[in-house]
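Shown here: the complex without one of its protein chains, the others still in place.
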Amino acid sequence: MKEIFWNSIAEYNAATWAWQAAFMAVAAVLTLVLWFKPKKWAKTGMKIYMIAVSLWIAFVYYMKFGASREYSNVMTIFWCLMAAAWLYDLLTRFSTFGKSGKYRPWGIIMLVLPLAYPAVSMLRGLEFPEITTPMLPSAVALYMLGMLMAFNEKINFFAFILILHWAVIAMSKIGIFNIPEDAILAAACIPSMVIFYLQMLNSCPQGLRPSTKTVKILIFSVAAVLAGCMFIA
Amino acid sequence: MASEIQDRPVTEKHMLEIADFIARYLSYMLGAGVHTSRVVRNSKRLGKALGVDVSIHTSQKTATLTVGSEELRLKDTRVIDIPAFPISFEWNADLSALSWAAHDHRMTLDEVRTKFDELTAKPGMNPVFVLFMVSLANASFCRLFGGDIWAMLVTFTATMIGFFTRQHLMKNKVNHYIVFIVSAFVASICASSALSLGIETAEIALATSVLYLVPGVPLINGLIDITDGHIQIGISRLVNAFMLIVCIAIGMSITLMMVKDSLL
Partner (left out) sequence: MIAVDILSDGLFAAVAAMGFGSISSPPMRAFPYIAVLAAVGHAARFCLMNFLGVDIASASLVAAFIIGTGSVFFGKKVFCPMTVLYIPALLPMVPGTYAYKTVFSLIMFFQEISSPGKGNEYLQEMIYNGAVSFSVLFMLAVGATVPVFLLREKANSMTRGSCFL
């Protein structure tokens, strides 16, 4: 099972490295444009890019190269759902990709983290093409998370919770497939969960039951329990 | 008690005002999902406290109310639309208490009305709190059905996305059948990604992921109504709840159709 997994990754990398590089270049350009000159076309472009990259993972990674693995069709469906979340966002202008100023350093760290995937792999002594790249599902999810964190004025919550879900799935695979790189995603997800929900809480109208303080305590404790469960189990 | 109450003079205009108020009280309680016999009992109690007789006929979307006064030899009948509020146990408790307070402290109509407005204007639950509680609840539900820690985690996040979808669609006033189908689909498809963790886990996660949608309150309310003898509205409520369950089943069967080959 482990061999099949890593073989499919190797095949994927060997066959599509040019495409992967192209995707990463587009992502870099769009990120920089959004960062320095937040234009409307860049925001729309970013959302379209997100849809494209989700569909890429769904159909190219899972359907074509992951076909030899078990249940790859389920993963295809899941990434289509991710694409649907971004499509919904694009159509209804749900999120703004506006800067809010807060937590930007976190965003930068998370945007750089996908690049850490190959680095970690190399440190573990793996060699190309049998290596994790920034265009693997978890790294893509991490990049999306970084974008949400960096431009968190009003975020796409659907995509965020899907990423959180992906982090759980990815964590469960660490033991099975020997891919410790995925722990990065989970580690990034827990603090961002706290941050995003606190933000959502602040935008709620005042005076709701129960008091804001209770909800904050709940959020923190749930995050702690979640982290505990994921890393111990 | 009865003689005490009847010494309060009731004029025709006053009686109509009382009828207006009781109509509102009634529609709020029925709309918030209180079982029928309690609504009838409370409204009669309130009417008695204000010096009128009240009779009620209820159905799923409308109610008929007759307010009468022996002294004036007058009857006022009206048909009320029942607004679709979200189910609120808080209103249930508070409005019941209000009827007792009106009865025991002999409050006037104005006092009762002010209190009523105050109680119904109370803010609701914090959506973030509900989101977290429901996800936690579904995760522990998964445990009760024998899921392991990974099944619980998957159910937690799957429920979170499903319930967030539900909240979002409800806020945008989408038809609630569609809301149920879509959120059941979303939650179950997320849970089905647990298939990579093994069949056993995935099946439990899939089965529990949609259970937060089960309309438990209307189901139990319907059965209570039937045992109380309000059989018509009891059956309406059950049918209503059954429709929602069918919607959940539709949403989930879309998922099952998609991943069925993997489940076998």
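When the chains are written out, they are named A and B in that same order, and each has its own residue count from 1.
In this text, a contact is a pair of C-beta atoms (placed from the backbone, for glycine too) under 8 Å apart; a residue touches a chain by one contact, two chains touch by 3 or more.
Predicted model only: the values in this text are computed from it and were never measured.
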| item | value |
| --- | --- |
| Residue, one of B:138, B:157, B:193 or B:236, that touches the chain absent here | B:138 |
| Contacting the left-out chain in the complete assembly, out of B:79, B:199 or B:220 | B:220 |
| Of B:22, B:67 or B:206, the one touching the omitted chain in the full complex | B:206 |
| Positions on chain B contacted by the hidden chain, ascending | 33-35, 38, 41, 86-90, 92-94, 96-98, 100-101, 104, 115, 119, 124-125, 129-130, 133-138, 140-141, 143-145, 204, 206-208, 210-212, 214, 216-217, 219-221, 223-224, 227, 245, 249, 252-253, 256-257, 260 |
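We take it that only the chains that are shown with their structure count from here on.
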| item | value |
| --- | --- |
| Centre-of-Cα separation between chain B and chain A, whole angstrom | 37 |
| Chain B - residues contacting chain A, complex | 123-129, 132-133, 136, 149-150, 152-154, 156-158, 160-161, 164-165, 168, 186, 189-190, 192-197, 258-259, 261-262 |
| Chain B-touching residues of chain A, taken from the complex the two chains share | 70-71, 73-75, 77-78, 81, 157-158, 161-162, 164-165, 168-169, 172-173, 176, 197, 200-201, 204-205, 207-210, 212, 214-215, 218-219, 222, 226, 229-230, 233 |
